[in-house]
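What you see is the complex with one protein chain gone and the rest in place.
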């Protein structure tokens, strides 16, 4: 992340000789960090390592022994001219496809809508702070609750969305939003977009407020068309913040679970990687196989996160 | 009216229309949940946009369910404990990361950031094992412990940002006065960090209150469930006969406190979220 990189620049200072004063301070720092690091080791690092390990075993939820080592056969296994394992499981690839579909569409929509709303709310008008507070409501509502509210609104027989669309004449017959295989992904996306646009808007608004106002004044004095100003000035300057928001959202979307689980349960047309992994872990009690799916998901997220950190570092270097 | 004026008026009109649409989009689903929750079950299946003759029977039913009240209590206990734990652990960590220069500082920050990006499901089986080993399965402690995986990185990150913004000389003045790092933190820096603590705590609270996956996996009985799980598991005779009125009443009940908090602390929440994301 940018800030940590700029702060890290001070670390150079340590290349020179350390005195007892410094050493005492550094020791205090590590002491202060220790509880947090211990806690994260217990709830993050160790469980992650165990998950990796489980993915190489045939562990089962029922027996607490931890199973026995089976190599990579949870991932891929050749058995009498038959391939098995996650990597040849059409269900898994379906989950991957769904997750990517969900991520691309919902993040795309969120970024565009978030930016538009932010631009709208960046204009000064009376009651602006009230509007800003009100649009935060979807963000504050628990995902489970918003999924439930929307599944009521999207109800095929009594849902208000169908009612509205029917009365306007958009459709002739009620749509089965959450049950229809073609529509259910859209239902999930609608709910997720509704919930997360406020977050993106907030980030964009904060970024907009950090833009130098003299650019705009200069552009206005020169009589440049506002749309051109947006493309040439605002958007390039917003790019870093936009990128940050996009990455945050992408990482969130790749691990999506709650919305899908509540809205469409384990339906295969919306099943994400997280839902798939949990299904195997908890419902089928196949810890080995489920852990293998979790590990794959972790690897995907890790690669994207690394890419992001790498790009962030590069960007910092370019800028400085 | 000149053409210019007309254009201006039209622009204004369009602008307010957009604001109206935006507000409708943001607020309508919640409003509709309220409308539904105030209907008797007989009127449930007629679509209506307004509240006619509010009927509180759904609320009465929900509030008489011991399991729902229990879930609210559990959620409160879990969220408050997580916030306290996360803040306590992250305040000292943020002091070290935000104010002391030491080798490995960048690495620790990266690690914290990395953990915040973990897919929860990736640690599910390992964490399950840890929780069982500690004998915490199906207790609130299981959730309190596991929730630190997403609250702690966040609180550390945001508090480090806030901590770094406090003036250098203040800490140096404390050092000259003979204060140890602990005294500097607790008696000089923390009193100035209260607003940040409130913000960060609030955001962590909301995150913990809303969590679903761990709560679903690490608790088993009604007595231990949190609100999101309780709501997700409300069911009727069949999937098509969900008691929507009841569900919406429960939803409104658990959301209203959050909405009020958000409206009150809007500014702080924004500063906390942006400190965590943009400045980070």
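So that you can tell them apart, the chains are marked A and B in the order they are listed, and the count of residues begins at 1 in each.
Everything that follows uses one rule, which is that a residue touches a chain if its C-beta (ideal position, glycine included) is under 8 Å from a C-beta of that chain, and two chains touch if they have at least 3 such contacts.
Quick note on the criterion: contacts and distances are computed from a predicted model.
Going by its UniProt record, the hidden chain of the complex is named "ABC transporter ATP-binding protein" among "sulfate adenylyltransferase", "ABC transporter ATP-binding protein", "Ferrous iron transport protein B" or "Sigma-70 family RNA polymerase sigma factor". By the touch rule given at the top, the unshown chain touches A, B in the complete complex. From the set A:20, A:127 or A:223, the residue in touch with the chain omitted from the display is A:20, counting the whole complex.
Checked against the full complex, the one of B:152, B:188, B:213 or B:250 touching the unshown chain is B:188. Subunit A meets the missing chain through residues 12-13, 15-22, 24.
Listed for subunit B, the residues touching the missing chain in the whole complex are 167, 169-170, 172-179, 183, 187-188, 191-192.
By definition in this document, only the chains that are shown with their structure count from here on.
If you average the CA atoms of subunit A and of subunit B, the two centres end up 16 Å from each other.
Listing the residues of subunit B that touch subunit A in their complex gives 15, 18-19, 22-23, 25-27, 29-30, 32-33, 36, 44-45, 47, 49, 88-90, 92-93, 95-97, 100-103, 105-106, 108-115, 117-127, 129-130, 132, 145-146, 148-149, 152-153, 156, 161, 164, 180-182, 185, 206, 209-210, 212-213, 217, 227-229, 231-232, 244, 247-248, 251, 254-255, 258-259, 261-263, 266, 269-270, 273-274, 277-280. Partner subunit B is touched in their complex by these residues of subunit A: 1-5, 7-8, 10-11, 13-14, 25-26, 28-30, 32-33, 35-37, 39-40, 42-44, 46-51, 54, 59, 64, 66, 117, 120, 123, 125, 129, 131-146, 148-150, 152-153, 155, 157-158, 160, 163, 194, 198-199, 202-203, 205-207, 210, 241, 244-245, 248, 251, 254-255, 257-258, 261-262, 273-274, 277-278, 281-282, 287, 290-291, 294-295, 297-298, 301-302, 305, 309.
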